[in-house]
Each structure stands twice: as C-alpha cells, then as structure tokens.
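To start, the structure itself, in structure tokens.
Removed from the display is one protein chain of the complex; every other protein chain stays in position.
To keep things simple, chains are lettered A, B and C as they appear, and every chain counts its residues starting from 1.
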Amino acid sequence: MHKLKVGIYSLSSCEGCIVQILNLEERLLEVLNHVDLVECRVLGLKHDDEVDVAFVEGFVSSDEEATKIKEIRGRSRILIALGDCAYSGMRFVAKDFGTSTIRADPINMYVNVDYHLRGCPIDSEEFLSLISDLIHGKKFKESSKTVCSECILLENKCLLDKGFLCLGPITRGGCNAICIANNKGCFGCRGLGDDVNISAFIESLKSKGISIPSYLLGLLKGPGYGSSQNS
Amino acid sequence: MVSMKNPYIPTKAIITHIRNETPDTKTFRIRILDQNEFSFTPGQFIQLSVFGFGEAPFSIAGSTNEKELEITVRRIGTVTGALFRKNVGDIVGVRGPFGKGWPIGLMLRRNILIIAGGLGLAPLRSLVHYIILNREEFGKVYLLYGARTPADLLYKDEFNTWSRYIDLHLTVDKGDNYWKGRVGLVTILLDDVSVDTEDTIALQCGPPIMMHFVSKKLKSLGFPDENIYLSLERLMKCGMGFCGRCTVSGRYVCIEGPVFCYADIKSFIEAIPEAGVEHA
Amino acid sequence: MGVVRIVELPRIEGHLDVEIEILGEDIRVRAMAREGIRIYDMILRGREYSEVPDIVSRMCGVCSVIHRVTSVMAIESALGITPSDDILALRELATIGGHVQSHLIHLFYFILPDVLGIDSFIRLIDKNPGLIKKVMRIKGLANSIIEALSGRAVHPITTVNAETSFLPSRDKVYRILDELKATKNITLDISKIFLEAEFPDIPKEENFVSLASRDSINLLTGKISTTSGVMEPQAFLERINAIVEEYSTAPHFLFDGKAYMVGSLSRLNNNYPLLNGSARDLAKEFNLTFPSNSIFMNNKAQALEIVYFLERAEEILGRLLEKDELKLQSEKKHGNNFGLAATEAPRGLLIHTYQLENGKIISANIITPTAQNLKNIEKNASEYVRALLNNNFDLGEIRKQIEFLVRSYDPCISCAARFRKSNNLGKKLYK
Partner (left out) sequence: MIKKALRRIYKDKLRLLMGRLSEEYNIFSPKLVEGRIIFDRIDDVSEIINEYHTRPVLPVKKLFLPQRETLFEYEIVDNDVIISDKLDLVAREKRCIFGVRACDIASLQILRRFFSRGPGDPYVIGRLSNSMIIGIMCNSVFPSCFCHFTDSGPLPKDGFDLFLVDVDDYFIAIIGSERGNQIASKNEDIFLDANKDDALAIDNKVKEIVSLMKSPPVVDQMVLYDAFVRSFNLDFWEDYAKKCLSCGKCNFNCPTCYCFDIFDEVDLDLRKGRRVRVWDSCHFLSFTRVASGEIFRRNRSSRLKQRVYHKFVYSVNDIGLISCVGCGRCFEVCPASIDLRDIITKVLCG
C-alpha cells in the first residue's frame, strides 16, 4: 500500500501541538511505520514538494504567513488544522471574541481546511484516531459529545455544582473532560459544540451564583471562527 | 445459561459481481457463505459490514427468487467508501434481512402506483421484479421514477424489460442533449397517468423532500390514507430495535418499518415532515 | 563576501532566521525572530488574575510548566501569599519533569543530528531503534511526572497550590518512583552520548546569569547571580533593558548594557559545587570543568542536568512519601498588588511580573530566556564566524557551524516573540 506522505508545519504558535504528537513516544513510532513523515522543520525534515497530508498548527499573523499557508495548501491533498490557534486564531484560548486588534487569523480564512483537530493542545488520542482514519481512507468525525457529557461518563463531580466556572456544557468534547478530571473547570479550548445553547448556559450560571465572564457575552454574538466541517 | 446465537455477529459473505450504475452508484451482488438461499420480502434491508470500516443499512435491491442478494450503493460515507474499494471475491459481512417490506398481501389484485426518486428506486426494484414474476397477481402497475439527470437514472438497461410488464414513466430534474423525456420533479408524472384513486396502492421511496410533495399530491388526488405507503430513511445501527437511533414517534423503523402506511404515520404524535405530516 | 541568510532555522522551537553579513572585517550576525506577535503581556491586561496561568502556559509548548508555575508564583507574591515548602517541592517536581522533557527534545531531536551529521532524529528509527526507544522512555517518564502533578504534559491543567490542592494519587507516585529507579542506567547511557561527544571549543568571556543556589540547584526561588554579583530579582530587572531591533519580532536584552547568557550552562557555571550524585561522577569521568566558557558546553550541561534532575526528583518524591500529610496551606499576608517571580526555565532565567488592581491584571511583563540570549547569540556567532574565516572555512561550512552554535543555546522563539517588527510596541511593554 502507498504510504501517506505527511508534513507538519507551524505558523505562529507555541508548537505545543507538535510536542503533543512527539509525546506519543512509541506509539508515534508505530504511526511512522504507516506514514512517511517527509517534512517538519522542528525535526529537521525538508521536502518542499507535494504531500498527501499537511498538519498545520498556529495562526496567520502576517502576510508572509498568509502566503506560506497558501503555498502549503497548494501542494497538499488533505490539510488539517491543528489546535485552537489554527482553527480559531486562538480565540477560544484567549477568550477574545471580536475585540482584538491583534492579527491572529484562523487558517480557514485563507485556505480550505479538510479537518480540524481541536483543543489547546490537541488531544493525542484524537490525533491517533484521525491519522488512523486517514491511513484507512475514512472520513474523520469530530466528537459529537459535549465535554459535559464526557465528564459524566467519568463520574466526575460536577464543578458547576461546586460553584466553579466550567464551560463543559457548551464545549465540544473529544478530550475526555481532561481538565475536570484534574479538578479544573473546562477552559473551552475546543470551541463550541454542535447547536449549543449559550444563553441558557449563561442563565444557568446566574442561577448557580457563578459570575459571568464577559467573553461569554461575546460568544452570544457568535465567534464566527472554528466552524466545524460537520456543520 | 446464555447460549443464544449472537445477533450482532454478521455472517460472512462474498462479493460476486459489481455493476456500475451511475458515476457514484454501484450495484453489488453478494453471496452469503454457508447459506444456500437468502429469502426476504421486497422493501426489507440488510446490515452490511465492511470489516474495519463498520456496518451500514442497505435496502435489498435484488430479486426474491435469486440465491444471491443485491444492494445498490451510493458512495457517501465511511462504509460505502470502503465498499467501493472492494472487488469481486472480497469478503464482507451481512446481517438480516431486517424490517417490514412492502405490503404485498394487500397489493394483490389491486392497482399499484410506484413513485421513486433517485436511489429510492433500489428497494422498489426488488418489488418490480417480484411483480413482473407474479404479473397476473396484480392489476395495473405504474412506476414513476425521477432522478437528477439522465446519468443518475438507475437500472437503465432494465427499463425496456420493465416496460413490457408495467407502465414506466421517467423524469429528470435537468436533461441533457439526448434526453427527450420529461423534465421536472417526479410529481409532474402524476399528471401523466390517470389512476383509480380508490383502488390503487401507492408506494413511494425517495429523498424526504420528494416524499413530502408526493404525499401531498396523492392526498390532493384523493388517495385514502390507508392506500399510501412509504419507506422512511433513518439511521439504523443494530437493526433489531435496540440502539434507539431510528425511532420515529417511538416506533422502531428497523423493525416496524422501513415501510409504513401513511395512515399509521398520521397517527404518530411526532411530526414526520417527509411524509407531509406536520402536527400543530 | 556577502550575506548568508538561514531561513527558518530548522530544529529549534519557533521561527528564527539568522543573517550572517560579512563585509570585509565587519562581521554581523542578526538573530531575527520571525514568529508572529503573540503578545501575552497584552492579552492579559484586564483579566482576572485567576485566568493568567491558563493563558501564559500557552506561551510555549515545550516549557509550559515553568510558565504556569512562574505566573502562579508571581501572582502569589502580588497577593502576599507564601507557598509552603511542600507546595514548592511539588512544583519543583513538575518543573523538573518539564525541564527533562525539554532537554531531551533539545538534545536528541535538535542537537543529535549535528553530532551524527544527519538531518533528522527520525533517521535513527531504522538505524538505531534501541536509542530512540530509550529516549522515548525517559521522555515518557518526564511527562508522566508532569501529568501526575499537573494533569497534562503540554499546557498543564493545574498548578499545585492551596486552592486546588491537586495531589497525585500514591499509586501514580509509586509508579513514577519505580520507573525512576528502573531507568537510571538508561538515563546515564543516553546522557553519555553528549558527554563524550566532541564539540567545537570557542572559549569566550561571558556573563552567565542564573538563579543563585544554596542547597540544590534552584529552579523556582532565590536571588540572581551575575558576574557583577548576586542581586535581588528586582535589582536585576532595573539593570536590564530591552532593545527593539527592527528585524526581530522578539526583544533583545542587555544587562548593564552588555550581552549575557542564561540557560543550563549558566546554571552549572554559577552553581557547579551543588551538582551532586551521578551527574557529578559523570562530569569527573568525562573531565568536564565548570565554569566553562564555550557555548557548545551548554549541550553537555543539559545532559548532566537530565541526570541530576531525575535523581533530584527521586529524592523529593522519597522525602514527600515519608510524610503522613503534606502541608499545603500557604501563609498569607497583605500583598501590595505587585508580584514578581524569577525562575529557571529549561532555557534559563525567566521573569514574570504582574501589577494587579481589584483582582485584575493591569500590566504584565514576561521576560523570557531566549530574548535575553539573543544579543549574546549575535555577539558570539559573529566572533565564531570570524574565527572560522580565519581558519579558511567556506560559507557552506560556516553556515552549518553557525546553525549548530545558535541551536546550542536551545532558543525558543515562541516564548520570545513579543512584537511585530517596525512598530514600537516594545517601548510600551518594556521600560
């Protein structure tokens, strides 16, 4: 079988998504048995030619980067946005919905994105299932669960009930509620889930006496970023 | 103790023939291994496994008198994508048949009006074959079939044969240079035939939007609710009424359907817009 | 002779171009950070202080632990909170996990190809799978330490503090301890690759800056040691200044108007007597002497630190396990709303300062190790180019050597990038 040629690229970012991939350790070796990693600056690999799959982390903050992402798209069959920077311009992490004057554009403002891997950083299990789908020619499907529903499957104690802010009910799952499992409210880094009800969430926070962070009001207007390929 | 057969385990089957129908549709003929025959009622479906990719429901499109079964598949998802990469001789898995098919008992000696859109002809093809085999058992039979373009018409090379036994009418949404037939939605074909609304059973299968308009039109023509049947499309994962994904108004499409009588659907408390039934 | 531009220097964290300009006797090297603006100092303004650790840990995917810990310590200082010794010990553990994984990435994924003359670590998958697996095992161990204490290896979820009192289960701790013991020889083995490697020797008088230590090599607290003496972090802050170079999206720093170096080598140069255990034995075995003035020794210093840190982790864990209960209650006095924390990131001295008002951040200043090193990189590289030219190296070889030299600083541009070129943001952000 033809091995997929894979490139990993980064725009402005912390490169944590690449580190998350490297952190797969021996399971990465197994992946590398099935794909050809041909290009990755961090690992010293240069290719400058066509690839089957391009993973791109980071956002576009300059014209040079806009050119770069277009150049990568031009020579890749499938392009995947890695992490919150690439799919929303880091808005879900920075909780900045529309007020920023800093240029931090999601890559889908410039090119078509085939799949998103959400989160800050990406979830390595989700990365594995995406790469497995690509190897097998399947369509990758994002989790349709909310973080809240993944959390209850782990039988965690609800942080909202304890009076802490947790964005679990409106955030797209796929991370196995890792923050709540670590006793920390969901940070919302995976963006919004399907058909979430933000105004109802705000009401529910009010009734629990949890103060409403201002960015939630910004979200009500719709972030306009990170729209999923499922919708 | 538990010694029941595990109904989740598919039976192995082998692809014996693949025919291209349209650019994105193929008909697969499948022989179930270790099984001499495969009996089903037209309108029933099977769950087909492509190992590694999953399982998906497909209407049976072939004839009831054949030992092998046929399904017509459009490439849209994971399982269909994988099936399209399969070749003759490859192994797949089959469970079924599942569900209730067309109401053949009721249709005997009555006139039949079949309305199909696009891929919706697949579960009706096995019915057409059944009718042709047992032609004398039925009254007048009309088949009204619409597709997006002439290239999207399924089973084209069977039309001549069919026409000898039944009244076949075709339409396309958009014609091409060679198309001499009707252009428009399948409902326009209803204007071309004059059916006895009192003694005709109408059967339909197609995209939700088509069935929606066809149901409305049939009602306006005066068809009684009891004489209209349609095949509903829902996501069936288990096929046995357990996974809960295919229910409409609490009814399991996988066991009570996919073919439902319009009168039944009208009594559902949940609206079924594709049947033209909207409550409240 | 002209200009050589290394575009997007491979095998470092972040985007850095290096320009070597040779005009007769005049040799200039420019370290041009290319990363886009990631102005965390700005993003933080107006935020609740509780949001800061989550946001600043996103500055860097390799050293997210230390950014998180440093921000928490700076905010604690603004609020008048003094963390207990046990909390500090747990934070040191998490930090050690972060340092070891960062050093391993730097040494094996970034530097080893220079040593072996290959382009990428992944070429070894076929040639030396045993080595790859050893490195991955130790890196996995380092990550499991972070995970146990902070929930996730990249962008840790929690910081040990009195509020969340997140503690790893004893099970996890024992598993880590077992693995620490089981992998001792592997750690020594892989470190030796760098200790025995021959690196170019370019002795240069340097100003090595790090935290000053007393009992063990300090990572989280303490004064700052420079060639001009040991001083309080605040005093140090007053003697450095940020320079806006129009070609770089990261600021360049000078101390008393001079370039200086932070990082592993500075730590060992300033604290060598505290290096103990196997790391000390290894230093002797390989005749390494500190202080050392060669930047290439930074790689060996990191290799020694990996050994030292993992032994230190074992020691801390053992000590904590002996206690029936950890003291997580911190002391709280009235804070004055200004907080500063100076810590040691894997790449060297890191300073976070925050000014609060009514629980909100009104200004923040994050001074990263790489930004502090950039001027030193330029100075050192220029002199190295001169030395190479004198020895008749051609441009291709010079380019390679400069890449190696820059890489040896283990620069991290993601952290350092702060403002866009050709604007004056830097002047607003730094005094």
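Everything that follows uses one rule, which is that a residue touches a chain if its C-beta (ideal position, glycine included) is under 8 Å from a C-beta of that chain, and two chains touch if they have at least 3 such contacts.
Computed from a predicted model, the values in this text were never measured in an experiment.
**Student:** Counting the whole assembly, list the visible chains that the omitted chain makes contact with.
**Tutor:** Among the chains that are shown, those touched by the missing chain are A, B.
**Student:** Considering the whole complex, which of B:P23, B:G181 or B:P208 touches the chain not shown?
**Tutor:** Considering all chains, including the one not shown, the answer is B:P208.
**Student:** In the complete complex, which positions of chain B touch the hidden chain?
**Tutor:** Its contact residues with the unshown chain are 1-10, 12, 49, 51-56, 76-77, 80, 89-91, 93, 207-208, 233-235, 237-238, 240-245, 247-251, 255, 269-270, 279-280.
**Student:** What residue numbers in chain A mark contact with the hidden partner chain?
**Tutor:** The list for chain A reads 30-31, 33-34, 132, 135-136, 144-146, 148-149, 152-153, 155-158, 160, 168-170, 194-197, 199-201, 203-204, 207, 230.
The definition used in the following text is that only the chains that are shown with their structure count from here on.
**Student:** Looking only at which chains touch which, which shape fits best: line, ring, star, complete or other?
**Tutor:** Line.
**Student:** Looking only at C-beta pair counts, which chain-chain interface has the most contacts?
**Tutor:** Going pair by pair, the biggest contact count turns up for A-C.
**Student:** Let me check something: if the centre of a chain is the mean of its CA atoms, which chain is farthest from chain C?
**Tutor:** Comparing chain centres, B lies farthest from chain C.
**Student:** Where the centres are mean C-alpha positions, what is the separation of chain A from chain B, in Å?
**Tutor:** Here the centre of chain B sits 40 Å away from the centre of chain A.
**Student:** Under the stated contact criterion, what part of chain C meets chain A in this complex?
**Tutor:** So the residues of chain C touching chain A come out as 8, 10-15, 34-39, 42-43, 48, 51, 54-55, 58-62, 64, 101, 105, 109-110, 113, 119-122, 125, 129, 132-133, 136-137, 139-140, 143, 150-155, 157-158, 164, 166, 414-415, 417, 420.
**Student:** Within the complex, which stretch of chain A touches chain B?
**Tutor:** 136-139
**Student:** Inside the complex, what are the residues of chain A that reach chain C?
**Tutor:** Residues 10-20, 22-23, 25-26, 28-29, 32, 37, 40-46, 58-62, 64-65, 90, 93-96, 102-104, 120-121, 178-179, 181-184, 187, 213.
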